[in-house]
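Just below is one structure, and these are the notes that go with it.
With one protein chain held back, the other chains of the complex are shown just where they sit.
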Amino acid sequence: MNLFLFRRVLGLLATVLAASLVVFIVLEVLPSDPAALMLGTDARPDTLAALRRELGLDQPSWWRFVTWIGNLLRGDLGISYTYRVPVSELIGARVEVTLPLAMMAIGLSTSIAIPIGVFSASRRGAASDTAMMAGAQLGIAMPNFWLGILFILVFAVWLGWFPAGGFAGWDKGVGAALHSLVLPAFALALPQAAILSRVTRASVLETLGQDYVRTARAKGLTATVALWRHAVPNALIPVATILGLQFSFLLAGTVIIENVFTLPGLGRLMFQSIAQRDLIVVQDLVVLMATSVIVINFVVDMIYRLLDPRIGAGAQ
Amino acid sequence: MKRLLTATLIAAALASPAYAAKDTITVGMQLEPPNLDPTGGAAAAIREVNYLNMFEGLTRVDENLNPHPLLAESWTISADGLTYTFKLHTGVKFHDGAAFDCSVVKFTYERAVGPDSTNGQKGYFEPIAKTECPDPATAVVTLKRPTGRFLFAMGLSDSVMISPATAATNKATPVGTGPFRFSRWVKGDRVEMLRNDSYWGAKPALKMVTFRFISDPTAAAAAVMAGDLDAFPNFPAPETLDQIRADKRFTVAIGTSSGKVVLSLNNARAPFDDVRVRRALAHAIDRKALIDALGGGGTPIGSHYVPGDAAYIDLSNTYPYDPAKARALLAEAGVKPGFVMTLRLPPPAYARRGGEVIAAMLEQVGITAKIENIEWAQWLDQVFGKSTNFDATIVAHVEARDLDVFARDFYYFNYKNTEYRAIYAKYIEAADPAAQIALAQQLQRKLAEDQPAVFLYAGAKTGVWNAKLRGLWINGPIPANHMAVVSWVD
Partner (left out) sequence: MKPKLSLYIGVGLVGLIVATALLALFWTPYPPTKIDILHRLARPSAAHWLGTDPFGRDVLSMIMVGTHTSLLVSLLAVSIGAGIGIPLGALASSCGGWVDALVMRMADLAFAFPALLTAVMITALAGPGATNAMLAIGLFNIPVFARVTRGAALSVQERDFVVAARATGRGAFGVMARHVLPNISGILLVQITIQFALGILAEAGLSYVGLGTQPPQPSWGRMLNDAQTFIFRAPMLAVFPGLAITVAVLGLNLLGDGLRDRLDPRLMARR
């Protein structure tokens, strides 16, 4: 197991390195340079050259890649071309929006999906089960950004309960900040909840058929107690892994939802940096996102192996 | 004693909301500045935050582009137009306490033309031969040749005074001589500035100014209506104006801007090298319908100048909307129906949405315009860059009085007209205001006749603000928010 773990971690590092190389090469062949964008249409060639020198863009690209990776390993994300502040500072400010949003979405989707899934499973075949699963199908089919627009239409334009977009900022108080995240979090959470409720239902139904649950029932436990004490906890293992796998989708989802609600999060930083050719910020962001997806998938994989030793043998 | 204190407290509590006029303001802007150094980038957003607020030049320009004294209280110009002697205000200090005197002027101007200069308008300083300091309160600037617009150019945001001590750090923490000083910048969200209580001139009425950046038009409209913003001087959501106009809380002010929206053509590429084709395109476009479709307001133009400027002449009817005439001209030039051209469009709505409308209009005269939406970076590279690999694009030229772009050796229109250049050379050296105006009009007529670009409309500056605010600029000939003259009334 230790050797296996070591090899996996090594593979993980190689993947991250490969990802950063891919990103760097792609951005390297992008047309145009940040200096031209910053100085505008009246810039003179000598002014452009001076700015490129100042930004270090006159260095050969292999050298810029090596310095970038070297600095990354030391935890230094570099200096933004456009803003001239440490990239870590920029990203840090945006994480304050994206992370709470993602957490709220995960929290909402699990707290909606698990009760629905369990309830639906316990009423298998009943009208309520059918209705809930039909609702879930609908939820999966609705694009989250459309849901977001509909929320804006109903809750911001018609009812005026929430802002149509924008972020109040944490300095306006936790309440105000969370208030501006409610609609985007729901828009992100509902389609995820729809998927998760179906997984939960299927998983609970499977455990309900297992011997230990039948035994529990035979011992005289009521259906409800057997369900919640024995079936549900076991059913949640696959649910948790699905949650981990959904992380990548959630990340992409927040990027779009931030655009719908104009939240100053990582996704908007990404679009903005690409438009401004703030390449170092783009590189850092892509590596950051790719790494978090890789690491989370790795962790999920490891947990799954620990919980279910059969998989380790099969996949080796 | 105790009772007195209580009474005072109660009176104060009662008084403060009712009597003390509001002295803070939150101003909305669509784009966030990339940095806050007015001499290190061309972004309009830098100027909108900084100009006349945190930084000041020797002169300033007003809402109608006329130069006025600022850090220079007066000046004299030698008879040959080559030597400008500025008398500087004394006792002026930068926000960090550093003194302002002639050495700062010399430093600022020499830095702007130096080899490491990243000034977006380095061309303004290029005529300067030398700057000398006979005494700390006098600056003598000698030019290489007479330059009619020198006082105007020295009054713009790119020409503000920079202290040697803070020149390197202005990007993140700007330090100037202005009536407001930098407080903080929350990236992606806002810039805050506070009143400079040791300001050398008249103190502003406002104690604190916050600029908030909201790029999405819908969100901007919502923030205005929710009262989160007190003013949005360049309001980006014309489709919501009716609703805002109907609301007593707001003032909607439609003014002029220097923005000239044009359908730029590549004059070096056939068939756009043929003036008949360019005129045909001008006949094919219904400018009024285009302005209506975009909804942001504006005035049709026929040349590269905007109404509101003293030298403006209305040439919008030189080639009136006439599809039949357009088809005839195209046929005459040998352009067959079904001719395909590409239209490369940068991101702003006037270009993207305007492009769709123009493509539909060109379809009516037998031209298929293939739309390619591109980013600014690609636009600068493919359209504006050295290769000028394009047929046509739609773009707003926002610099004020920029007749020079058609006279440059290299500029992306590839309009190389010796007659125009000869008139321009006379215009730039003319010192007499009346002669300047006459020459500017001659240039406008020449452009209208040749249509190196199809001139579409002069963009309106639409401002929305709280009805109790006074002093905000209605016209926006240059990017600026002059907050020192803004106040609240009851």
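Lettered A and B in written order, each chain numbered from 1.
Going forward, a residue touches a chain if its C-beta (ideal position, glycine included) is under 8 Å from a C-beta of that chain, and two chains touch if they have at least 3 such contacts.
Please read these numbers as outputs of a predicted model, since none were measured by experiment.
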item	value
Residue among A:I91, A:A113, A:M133 or A:L188 touching the omitted chain	A:M133
Option from A:L73, A:A141 or A:L159 whose C-beta touches the chain left out	A:A141
Absent-chain contact - pick from A:I79, A:A113 or A:I152	A:I152
Contacting the left-out chain in the complete assembly, out of A:A49, A:V95, A:V182 or A:A202	A:A202
Full-complex contact with the absent chain, from B:T147, B:T218 or B:T251	B:T218
Chain B residues touching the omitted chain (full complex)	217-218, 221, 237, 239-240, 242-243, 289, 292-293, 295, 352-353, 355-357, 359-360, 371-375, 378
On chain A, residues whose C-beta touches the chain left out of the figure	11, 14-16, 18-19, 22-23, 26-27, 29-30, 130, 133-134, 137-138, 140-143, 145-146, 149-150, 152-153, 157-158, 164, 202, 205-206, 209, 248-249, 251-252, 255-256, 259-260, 270-271, 274, 286, 289-291, 293-294, 297, 314
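Please note the rule applied: only the chains that are shown with their structure count from here on.
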item	value
Distance from chain B to chain A - Cα centre to Cα centre, in angstrom	40
Chain B-facing residues of chain A, complex	30-32, 36-44, 46-47, 50-51, 53-54, 82-85, 89-90, 93-94, 152, 156, 163-167, 169, 261-262, 264, 268-269, 274-277
Chain B - residues contacting chain A, complex	34-35, 40-43, 115-123, 171-172, 186-190, 214-216, 218-219, 221-223, 226, 228, 347, 375-378, 380-382, 384-385, 399
